[in-house]
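A single protein chain has been removed from this complex, and every other one stays in its place.
Labels for the chains are A, B and C, by order of writing; each one numbers its residues from 1.
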């Protein structure tokens, strides 16, 4: 069944929050997401009454999430399957910027002060989006090159389910439940599999990026709002440890942790588990082949956890 | 005012959970804590009905917490002061053990698989506690030394308030709100200061260790239940970033993060902030003196975050 | 001028070792390399008398290096330019394997024991190389897929100059002088720029990999011997901090350090320096554009230092 869903409130956490909408396995939902600061398709900020907070709690207001979607029949021990059918950017500018204590080449995580240096300046960049040509344009008045035109490749920066334990603190932390992975692979054409930890799964998503380089170096990508269509299903009894994905070319695993090397290890360990359990590889042969053909992408390296995506080409899987 | 409080249920998260008890600034509370697996002074496990969970959520059941205590008048921007007056171990054995995928010399965090090696064996150790002599005794049948007698130095492994954002996933994660720091300094005679993020603060604690080395190498210390007395107060308008402590000898800061080096940096950065704002040090002179006289302790290095305590001797503070 | 050079001895270190050959700026050298264990195009091991050691020193015998080439006119403060014209694999098998204490999913660096687990098994894999079809074939008798055919993309695993300080311990450590970066970009068609620290530069290289995935997960790639042609030149007065590269599509920087995140930071910091000094970018605009269009590759994550390559597409440079 196909649904249109218009969000009327936004949580800032992944968790078993009051469901915004209930779906059945196999349903398709078309909905909208606001950008990382809560600005919508008219570049209007989120009204206060749409921000969903528990009593007495000061939430970090980054990455408001559309959802959660309660998925009937999803039980702990199952996997949720989310086919990302469409991500349509629905406005003509994206913003990005530099913040004083944020980004890989300064203090990384907002709120974790650890440098005696003076902070970076605060700067905002506005990218014009030419959706016909699928490009973003930035004027660079202080650089010789003058301007750049960048190809857009929109993806969901944040997508996840309720974690195994209550709520996830600022939605900007990725983990085994997905979350703010900022990984370029959660794009149109990818199917994402998430472990179900809580009955109903509580899928939520948002923070679409129109484009982003590996690692989201300065901490902000081309931040936009979008209209998103996903097909939601349940794979009964498929126990997975971390988010898995597939598109036409690769099967993939997203590991999120700190330090970066641990995210690399988690993603590759889980990929070997997958190759062994579902594709009939012997353990050490899986390790050998993955060593030679694996590709990896770095999600973001500015959050409380970093994300690494391990990729294995489908052409080396048994037919 | 002095209160006796007997817990009737236990949460497994730091957060704005239903208060177990309300206190006023200046009150003293005497209560009991169960051990890391929920065993009490009779080595009886926690009855199911006393485990406090949200509907549909599978909590990790480590470190059940006594509380939360709602502290009247505690507002975001204040600091909570907790004077640890007494930690009295109330039974005659402590347990420890080795778990297959847990500990610094194997996979560290339960649930984050990243090794292709076979796991460690599962082993349980029972320490006899001689509370008169303040020692723990372990028989070592397979070692030449035969047995060891270790001096006890009980401390609260877990103590914290509600974080700035909902609930904290497994109580075993330490952070800016305190939490499972497993730091030997949260002992009798120490006053702990925690930032208040949520009205009422929601103080909770537990997981007393009878003894522990730096880093809690294998992942479990001498795990016991105890009777604990704390005096709770509010320092209005004292904005602090991370848990601070003092005893007769030192002022201290506990930084918790990953990797370990980031915890070291956070603790020392915040210590310099403290020296400058409250003790009249100039910034670079504070850095110079701390470099030469600072001591640090490592809390645990087996949790999702690690903890480092930076210590500055009080004799170098202005009188 | 074009030279053919046949090595008669091999060092295992980058450093100001006795030059094997002297070249002038602009010269082209065609020579051969042996594989990571010293096996040549006939799969014969290196004779003892060709292994070059200082008196009384036990060298690690991994990655024997062809060279060093003394480059006339190369002085500290210059950059060496190495155009990799050709890498021709010269035998029909490559080996790889699993070693007990080596690889990202176990203890990583040989000789740095840190796990209480039993070690991995020792296994050797032999890949058949079909040089006509440019593929490597591995039989997988214990896996359902039976065999894989992998496209070859040969590159120099190790290439570097003398470091700023004596010799580099085991040639398998990468650093600001290059070294064992195991980075797939040091391939045919790439020009590599290395900082000159010592008069004459002392270029050396070897350890060709016929193919390798990101990170060299298990610690060994498709290890082969090869015939290599490089054009060597000097860029006078071009002070660079770390290895830089370019091919038809990208300019690149290779940062090598530990932890992995530091390699990421070094590579991206140096890329911004490059964009600012040579391409007229303003600093913050460089950061903004690199954030959105940067790609990165992970070299190896099994050595004493890890390598990350930051890539910036040439199409965004000023014409």
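Note that a contact is a pair of C-beta atoms (placed from the backbone, for glycine too) under 8 Å apart; a residue touches a chain by one contact, two chains touch by 3 or more.
No experiment lies behind these values; they were computed from the predicted model shown.
Across the entire complex, the residue among C:128, C:199 or C:231 in touch with the chain not shown is C:199. In the complete complex, the residue from A:71, A:105 or A:302 that touches the missing chain is A:105. Although one chain is not drawn, its touching partners on chain C can still be listed: residues 12-13, 15-16, 54-60, 76, 111-116, 162-170, 176, 197-200, 241, 257-259, 262, 265-266, 269-270, 272-273, 283, 287. Contact between chain B and the absent chain runs through residues 96, 98, 103-105, 121, 123, 125, 136, 138, 140, 142-146, 148, 150, 211-222, 259-261, 264-265, 268-269, 272, 279-282, 284-296, 298, 301, 306, 316-318.
Chain A meets the missing chain through residues 103, 105-106, 114-120, 259.
FYI, only the chains that are shown with their structure count from here on.
Ranked by how close its mean Cα position lies to the mean of all protein Cα atoms, the top chain is A.
Here chain B and chain C face each other with the same set of residues for the most part; over half of the interface numbers are shared between them. Put simply, the C-alpha centre of chain B and that of chain C have 46 angstrom between them.
For chain A, residues touching at least two other chains, in rising order: 259, 265, 269, 272, 287.
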